[in-house]
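Got a structure for you, questions after.
Just one protein chain is left out here, and the rest sit where they should.
The block that comes next holds chain A.
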Amino acid sequence: MATARLSNHRVVIVGAGPAGIRCAQTLVAAGFKPVLIDENRRDGGQIYRRQPEGFTRNYATLYGTEADKARDLHESFDRLRPQIDYRPDTLVWNLTPGQLCCVSQGLHSTVDYDALILCTGATDRLMPIEGWQLGGTYSLGGAQIALKAQAVSIGHRVVFMGSGPLLYLVASQYLKAGANVAAVLDTAPLGLRIKALPKLMARPGLLFTGMKLLAQLYRAKIPVHLGISPLQVLGEAVSGVSGVRVRTAAGETLTVDCDAVALGYHLRPETQLADLAGCALRFDEASGQWWLDTDEEGRTSVSGVYAAGDGAKIRGADAAEHAGRLVALALLSDLQQPVDATQVTAQRQALKVMDQFRLGLAQAFPWPAAQAKALPDEAIVCRCEMISAGELRRTVSEKGACEVNRAKAFSRVGMGRCQGRYCSQAGAEVIAAAAGVHVQEVGRQRGQAPVKPLSMLTREVTP
């Protein structure tokens, strides 16, 4: 009886990372055959990104301490593959109620859904610094992808600057790969880390891994400075980055020579598709950014639309696996399918621990909102459109734009190729500081299609 109804119910998952794969697996176990769409050529998502076919680096080299988890996820996926409708290399660029718009290799097609589960992950969260438009400036994630996917370093002498666990992780991955790490410059002061310890103790194993990374850096005599304030990326337009200048916690100016710098302040969720679907977002105080407003199990405010993993709430890869399973169980229960209550409890319990840990991370490595205020007028905020902090501030002071979308309309900040991915959060801080209000009050940039640039060669699949 159930199967007849199930086969009619079209469940589509976007994102084949840990959240999406665990979700698909749970649904298959319950007799569904979900569609699983991912923009990447291969499964694994961000952290467990599989190397291109033909590359043969082993799991330990590629995934370090996470090798076992990566292997397990990939093997699960390989077993799952015949039982799902997997569509790799397919970007969901837009959606309308009940229908996704997809492009794959220049061909456009639509995919109808009754239930949509968004497992779209996260991208780097960035704060501008004067000079960050110079060639040789990368995001931490971009630096890691260069290493993981192509086995290349972003420079000969690399500075890692920002805050958050990824800062230390990527720096140590570079170190291990034999790159010259010039310095690790963290905006978070030591004191906060100590204060956050009780929360971080929620996951002692992970905390220990983190400390080991730090120890490796110290052992290699890499200069590590905590509590710094970034001042400038130095260099010339033609030759690119030649160094960075920061103020140390002691108040001294420190210049470090380098030819590349990797920047980042943890992550921001990819919420565009959910936003286009009309899902509500809410401001998360701890991280100071807008997240999807879902219930604990991943139901969004729009019926039939669900979300899991970092795209819904940034809690890391392990949490993404739990959240992926939990959201599948939520959908099953909404469809009146039998659901094992102990499974639900187990996933929720695990997520509770991870929530605690993520609060600890947010406390230990805070988003440096005050930097936006200190940004000199000449500093570029929006690198796609080359708009400076001063120009953005003038839209507030001269044109009265105290709301993000309004300021975007007047100044073009967030209007470029990246659709505000890399500048809109910092832009909001600049606007809030200029208007003298809390960042929540200036709102957030509304999502607009296409989620990623759409080639004008795109053609419809002729049926």
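The definition used in the following text is that a contact is a pair of C-beta atoms (placed from the backbone, for glycine too) under 8 Å apart; a residue touches a chain by one contact, two chains touch by 3 or more; residues count from 1.
Keep this in mind: contacts and distances are computed from a predicted model.
Asks: Name the absent chain by its UniProt protein name; which of "FAD-binding oxidoreductase", "Xanthine dehydrogenase family protein subunit M", "HDOD domain-containing protein" or "M14 family metallopeptidase" is it?
Replies: The missing chain's protein name, per its UniProt entry, is "FAD-binding oxidoreductase".
Asks: Touching the absent chain in the whole complex: find that residue among A:Gln25, A:Gln46 or A:Asn94.
Replies: Checking each option in A:Gln25, A:Gln46 or A:Asn94, the one touching the absent chain turns out to be A:Asn94.
Asks: One chain is left out of this view; which of A:Asn40, A:Ser76, A:Gln440 or A:Thr458 touches it in the full complex?
Replies: Only one of A:Asn40, A:Ser76, A:Gln440 or A:Thr458 touches the chain omitted from view, namely A:Thr458.
Asks: Could you tell which one of A:His108, A:Lys195, A:Arg348 or A:Arg394 touches the chain left off the display?
Replies: A:His108
Asks: Considering the whole complex rather than only what is displayed, give the residues of chain A touching the chain that is not shown.
Replies: Residues of chain A in contact with the hidden chain: 94, 96, 101, 108, 110, 385, 399, 403, 406, 409-410, 415-417, 419, 448-450, 453-460.
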